[in-house]
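One protein chain is absent from this view; the other protein chains keep their places.
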Amino acid sequence: MTEQDKPVSEPEESAPEGAADETPQVEAPASARPARRAPPHEEEAPPEVLNSRGQTTLGLLMRIADPYVLAHGGRDDIPWIETRAQSLIEVARRCRDHRDLDLKMLHCLLVVDYTEHLQAVYVLLSPVKGTRAILKVNVPADEPKVPSLTGLWRAADWYEREMHELFGMEFEGHPNLSPLILYEGFEGYPGLKSFPFNDYNEF
Amino acid sequence: MALDNKPQDAPLFVPGSWDRPKAGKFIDAPEQGDTSTGRGNRPAANLLQRGVPGVITGKLDELAALARKNSLWTLTFGLACCAIEMMSTHMSHHDLDRFGVVTWPSPRQSDVMIVAGTVVKKMADPIRLLYEQMPDPKWVIAMGSCATNGGPYYRSYSVVMGVDHIIPVDVYIPGCPPRPEALMDGLIKLQEKIQRDAKEGPNAKPPVIAQAEVPQEGLVEPDSTDNAGEDDGTGQTS
Partner (left out) sequence: MTTHPELETVDMMLNMGPQHPSTHGVFRMVLWIDGERIVDMEPHIGYLHRGSEKLCEGESYGQVVTLFDRLDYVSNFNNEQVFCRAVERLMDIEVPERAMYIRTILCELNRVASHLLFLGTYALDAGAMTPVLYAFRERERIQNLYEAVSGARMMHNFIRIGGIKEEVPADFVPRVRQLLGELRRGVEECDNLLTFNEVFLARTRGVGVIDSDTAVSYGLTGPCLRASGLAYDVRKDHPYEIYPNVSFTVPVGEYGDCWDRYWVRVQEAYQSLNIVEQCLDQMTEGPIMPQMRRIARPPKGEVYVHGENPRGDIGVYLVSDGTDKPYRLKVRPPSYCNLTALRHMMKDAFIADAVVILGSLDIVLGEVDR
């Protein structure tokens, strides 16, 4: 990400009182101190640069997903583009079916919690051509809805189930969003920053 | 700690001297605190004692304990990383078969449950079920620091901090993962416990292990400042 094209900036992670100021959605007992963090770097972060292969891939991506791209960036040879949730399936299908990009494998799907919004990140990869790309979708935290990509990649099934369980992200169109890794009756979304840390129930 | 001991009189720590009893007896030192590991599992009273209460079956119990301790069948219950070390211990290099230990998949026919690995809250119910399926006499070994008290996952939202929240444990083996030799040591301790329990009966007091008298002078207090977040910036590598 270069400095100018971050749509919503990440929260300034200042000294320890940063996390304690947010009201957690789950009641945090006295032992739920957030972990102490050191203050961030004072120096400017070096800009992320794409090498030549990354530039080529980014050019292809921008061309085929032209009307839907909100922002772009990348590092080394992995470019990223950001789209809206409504256009995600279309962009993903074009990435998968394009003959030069050939991004046939959904390598990773994750959700990052930026407190006011959640960001779904899709890492795509081509085992044959060797191209890699990242798709990002930002959704507001109070209405986290993203269309499901299970129609395009079968790997999305379990990824989305896990992200739904850990972050509360809704994937519309997913056939079966039942709990996968947490035990039944687990309350809350443990991946979110508002989930109390350092807290455990003596079983 | 007996601080009035002169340093040259008190023996320095000699490995094995503090936990092995002298001449077959444990040294009772109640003023030093109870460092016992808990009562753990005790085999139910045998048929004779249940049928005719008041009968003392001394030598028979000891004979039974001798037979039981030399053929402990463990339930294959490897949960996580400790399972790999448990497998290594069963294999030909550090052989557990020479102790009579055979790993058996069914809980109905096993004696010992070696809980090797992290106990997760989702797994707590199956562990309880398995423990209850094991017939008496049964024992439990908590292998590794995750089974002892949560280990490196002590702040996690989904880990049970030690398997002794769910089932009674006889022997705790620390380590992450414990070496095969440590697991063998734990099994030998369990064998000693089985023999001791049979000898002293079901109401025996748990053993108290005396602590070594280590000279206190000359020890340096550890630096108690928290280094996280402070960087001297001198560029020293760790």
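Note that the chains are named A and B in the order they appear, and that numbering of residues resets to 1 at the start of each chain.
We adopt the following convention: a contact is a pair of C-beta atoms (placed from the backbone, for glycine too) under 8 Å apart; a residue touches a chain by one contact, two chains touch by 3 or more.
None of these values were measured; they are calculated from a predicted model.
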Of B:I114, B:L130, B:V171 or B:I194, the residue in touch with the unshown chain: B:L130
Subunit A residues touching the omitted chain (full complex): 1, 10-11, 13, 34-35, 37-41, 43-46, 48, 75-76, 78, 104-108, 110, 112-113, 121, 123, 127-128, 130, 132, 134, 153-155, 157-158, 179-183, 190-191, 195, 197-198
Absent-chain interface as seen on subunit B, which is shown: 75-81, 83-85, 87-88, 91-93, 105, 107, 117-118, 120, 122-123, 126, 130, 152-153, 155-159, 176-177, 179, 228-233, 235-238
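The definition used in the following text is that only the chains that are shown with their structure count from here on.
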Rounded Å distance, subunit A centre to subunit B centre (Cα mean): 44
Subunit A contact footprint on subunit B (complex, rising order): 120-122, 124, 150, 154-161, 165-166, 228-231
Touch list for subunit A against partner subunit B, complex: 36-39, 182-183, 186, 190, 195, 197-200, 202-203
